[in-house]
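First the structure, which I've put down as structure tokens, then a few questions once you've had a look.
Selected chains from the complex are presented in situ; the others are not included.
Each chain gets a letter, A, B and C, in the order it is written, and its residues are counted from 1.
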């Protein structure tokens, strides 16, 4: 979460959807309670608090709705940035993904019971048009119904879980796997 | 110990064998005393506490019995995962091992008095069938009577010691050596 | 900031220019208030405090004047040192620069609103003659009016911001990008 990167949300209410989400452009190491806003499914702030929710609120809404997630976490790490790039190049970008199989650590992902599981982490091209990007994220989530996460290309990781603890565990597991794969140099296009 | 990975045990009593061992599926950064269970040599919980011991309890039992270890530690690191894979590929997997020789740090392993010592860290194929895996671990321990540790392939490290402090020292020593060998790129099958 | 490397400054007054700057040759982990001196635009200490300001004070003055910066930070990291060298070699050294484009993290630099932004981080040859180096830094700042930072070759990073928090954010963003580019191996002359 270097600079002001990354954002977090948790579902406060399902119907209608209410997300507690971090304000835009804050360093995450010094978050205060008042830096968390409540939004509706269109990304509009509701309630008494004023402020500007994360620019990527619509992506959180897509995930909360389509996956029934209770918490969504978005982080930027060196290894996830590198893999989102190396595995996207040279392939049909709309269906690019990082394939991870054979590692015991995969069992840390919800519902996975064997290292033989094959996890596909789809890669979505980055875009500053948030409505368009949210739409593409929605399509990707439909296209990869088993995925526990996706990568925005040269941008970062989105993962989620039933609870905030589950989403945190997913980050730790995926970052471990990204670093392992990255250091091993397994990639279709690694230089 | 990312996610809920890894598990720890210590021998409480030798005859009959009683192991204090971490419960299954817990994040290790927030362990409480009540997260440690007592098990017998069949991995069954004994005493008043209720809970599910680590899924890998039978491996701890094998090590405690065959090595007379007082403590057993199992961790998942990026470098041990990478080496367990790179040194296993292309070789007869049943006898695969990481060979480490010539490093002063080897003297941190119990009973080693010279950097010229050659440590063979056997690699055992990963398996979700714990009885079968425990049997194979038992055979490996017999086959490598001098080994201070073994690796489960693409899974992690098991090491042990007379005391918990000895086992901790072995982790530090082995992780240092794995990282050094891994960064140097010494491996029969490194990409 | 290993050893006694690096130095920090903040503008106390614009006209005439007054900089608060770290004393020369101090380990930065144990800075006390009395280790910060006040200097004028010629790098001379003003006010009651006595001491020797950072040897690189004139570089801070150049940046404060030409960029209107409120704070200037200079650090030495492994990745910035490596990139300052790898991207300088084999090119016309007077105009060498590290080119960074396509990363979401670029949006953490002041005024940047898209990952498509192309940031050129100029590389200035290192020099122990501080007047000459300050002059060359001044020319470089004029030549790259959009740059948020520059590198001294095999030496380190200079960046700045309207506030100290902005300059800190720039360090985090640039170090992330340097590490990502460095690990990916993108460089005109990487071995």
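Heads up, the rule we're going with is that a residue touches a chain if its C-beta (ideal position, glycine included) is under 8 Å from a C-beta of that chain, and two chains touch if they have at least 3 such contacts.
All values derive from a computational prediction rather than experimental measurement.
Of the identical chains making up the complex, 3 are displayed, while the complete assembly in this file numbers 4 copies.
Here is the rule we use: only the chains that are shown with their structure count from here on.
If you lay the C-alpha trace of chain A over that of chain B, the rotation comes to 90 degrees, to the nearest 5.
Our note on geometry: chain A versus chain B, Cα centroid distance of 33 Å, whole angstroms.
Between chain B and chain C the centroid-to-centroid distance comes to 47 Å (mean Cα coordinates, whole Å). For chain B, the set of residues that touch two or more other chains is empty.
Listed in rising order, the residues of chain A touching chain B in the complex are 102-105, 108, 113-116, 165, 169, 172-173, 175-176, 179-180, 183-186.
For chain B in complex with chain A, the touching residues are 2-5, 27, 76, 78, 81-82, 85-86, 126, 128, 152, 154-156, 182, 191.
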